[in-house]
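Left out: one protein chain. Kept in place: all the others.
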Amino acid sequence: MEDVVIRLTEKVQLNDPVFVEGLPGVGNVGKLAADYLREKLQAKLLATIYSKFLPPQVYVNEEGIVRLVAHELYYAKGKGPKQRDLLILGGDYQGISPEGQYELTHRVLELVHGYGVKELYTLAGFAQGHVVETPKVLGAATSMERVELLKKHGVVFSRTDPGGGLIGASGLFLGLGRTFGMEGVCLMGETSGYFVDPRSAEAVLKVVTQVLDLQVDFSDLEAKAKEIDRIAQKIHEAESRSSDTPTGERRDDLGYIG
Amino acid sequence: MEDVVIRLTEKVQLNDPVFVEGLPGVGNVGKLAADYLREKLQAKLLATIYSKFLPPQVYVNEEGIVRLVAHELYYAKGKGPKQRDLLILGGDYQGISPEGQYELTHRVLELVHGYGVKELYTLAGFAQGHVVETPKVLGAATSMERVELLKKHGVVFSRTDPGGGLIGASGLFLGLGRTFGMEGVCLMGETSGYFVDPRSAEAVLKVVTQVLDLQVDFSDLEAKAKEIDRIAQKIHEAESRSSDTPTGERRDDLGYIG
Amino acid sequence: MEDVVIRLTEKVQLNDPVFVEGLPGVGNVGKLAADYLREKLQAKLLATIYSKFLPPQVYVNEEGIVRLVAHELYYAKGKGPKQRDLLILGGDYQGISPEGQYELTHRVLELVHGYGVKELYTLAGFAQGHVVETPKVLGAATSMERVELLKKHGVVFSRTDPGGGLIGASGLFLGLGRTFGMEGVCLMGETSGYFVDPRSAEAVLKVVTQVLDLQVDFSDLEAKAKEIDRIAQKIHEAESRSSDTPTGERRDDLGYIG
Partner (left out) sequence: MEDVVIRLTEKVQLNDPVFVEGLPGVGNVGKLAADYLREKLQAKLLATIYSKFLPPQVYVNEEGIVRLVAHELYYAKGKGPKQRDLLILGGDYQGISPEGQYELTHRVLELVHGYGVKELYTLAGFAQGHVVETPKVLGAATSMERVELLKKHGVVFSRTDPGGGLIGASGLFLGLGRTFGMEGVCLMGETSGYFVDPRSAEAVLKVVTQVLDLQVDFSDLEAKAKEIDRIAQKIHEAESRSSDTPTGERRDDLGYIG
């Protein structure tokens, strides 16, 4: 079989489309953001991408129907005739080997290059190792113009973070994208790294919608964030009780979970 | 060498054949079921499939003769002129890497597609983590029609199981089969996951024979199941004795083995 | 680069050559035997085989000269005009992945097939987990004729060993060799599995030389075996002293090393 199998669902012409990627990763921030954007924009499925670089796995839905793990590319038409269209990539897994990462990313870039994509937004989480009440959005980009643009939207470009660079699809799309002549940015929402983080996804998505001038209602994502807060709070309380020593030492240690 | 080498043993025309897969896996349920079906139907070898995605290994039989590990495809003609034929896949191992799983599955699908297969039955075990006296058969399928059909034969479609989907050949045949336009079902016999389970294989096979209207004598499989029961019982007794504490606590813990 | 690179050293015509394989493995029995045979028959280098399925490594000799790890194929002409020629394969490593094992074995089979090889002898060790004073030679073969022939030369065909089959090159050459229409046998010298075992290699080689009617002086191999004996004896004595408890329990445990 081919390493990567692309099944097109329909035939479309897109207007100077922007590519947005959000695959599973740290805190699932990128995936949460891209999936939410796709739902709110009622984006339509354009291509399903199967690959031997994904796990040999099917998911089974509540009715008992199987679905092979895949990447999925959606498109959303811009509001007016002059607004740019969007291509949004989501999926069940990142490629499960370094070679698979390269191959999958390259094939998707080839595909979206064919639709005229010249600009990439990749969405990810940045693990801080402690709970972040108000997550900042860190950035990395392919050009100084883009760095300056994003700074205006509150994106933080740190001299030290991410120190080891970006590992995985979000970085690779930018790195390989340049070999296609594409420019782009990676937006990383701060997150603890301990659980899925809709609040961080919201922070990332707010930047995306501002920069691309999209109208998105964030209430559902906020509801999700509050639900996670409640769960974390309960864990926090349970752990505080079980370690309620006179010194209170352990309580402090756990402070970062609440 | 080619990644997958298919050696055809004979040339046959098959009548609307149904494909049944049972490779090694949880409790060896799928393999036990498919091998038993093949023996009882006196199915004939149609193809031997070697691959670099299987271990570099030969088996040696009691006489000292070697045999390279492989997948084997058998066929059984239907009883009357109108009964559908069967293609049954067994083998020594599943592919030993994710890529190998995809490649082997794809090549077998290509092969059976050439014989006109449009319907797949994949057989597997579902690990419950505790002994199941009367194993149920869980199902997953490619369409609601098939889900409804199987429910009539007592197959359970759980809203929660299998939660993480199906990993390995049984799921992949369904997932990749759809790219060949094939429909299918996976039948998973409940099993502890701690030993090979002929009783679970029997439960699975009873569904298969009912749905496909096949006549199979289950007495040999039942004999095997009783043999395993005896072995498990002996282990249980030995462990109960060695932990015969006044509280009997450990005895209860082990209850699930008997 | 090509997966497997074969560099021919000279151009030869061979008379119905027999192929003998001995690569590193359990107790290094196969390699010791094949290398010794090659030296004593003054076999000449015919081909060097490099591969990306071998480690990325060079060896450095005592003078400081590097040599890329490889497989090497040697040939030895038969004594009279009617005696069959020999092809002997040695090497630094077996292929370092299952795929690499298949690919390397297949390419060597292709190569020796071109020289007219129809018969394979693969040499290996069989780990018993305890010291064997007088190692037997176990066998496996591709046909009953060969099983019967080898039994006459004292080779043991056990109903139970090797229970899990043969893993690695020695088995794979037989298994894949059949797809080239070749017949063959694997000769496995019993060995502890704890150290390199020239005595086991000698046992294996004595069968090979008897069956193929070759004249080989075993004195150098016997000298090596005695050297290993001396080293093992010293370790044994040192360990016995350090565990010289009144019960002598540990002494017995170590008996298998001497």
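Letters are used for the chains, namely A, B and C, taken in the order the chains are written, and counting of residues starts over at 1 for each.
We adopt the following convention: a contact is a pair of C-beta atoms (placed from the backbone, for glycine too) under 8 Å apart; a residue touches a chain by one contact, two chains touch by 3 or more.
Keep in mind the model is a prediction, meaning the values are calculated, not measured.
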Neighbouring shown chains of the undisplayed chain, as defined at the top: A, C
Identified contact with the non-displayed chain, of A:22, A:90, A:135 or A:171: A:171
Of C:63, C:133 or C:217, the one touching the omitted chain in the full complex: C:63
Touch with the omitted chain, as defined above, among A:106, A:153 or A:236: A:106
Residues in subunit A touching the chain absent from view: 95, 98-99, 101-103, 105-107, 139-144, 147, 157, 159, 162, 165-169, 171-172, 174-176, 178-179, 186
Where the unshown chain meets subunit C, residue by residue: 1, 5, 7, 50-60, 62-69, 96
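Operating definition for what follows: only the chains that are shown with their structure count from here on.
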Equivalent interface positions on subunit B and subunit C, same or different at half: different
Whole-Å gap between the CA centroids of subunit A and subunit C: 54
Sites on subunit C at which at least two other chains make contact: none
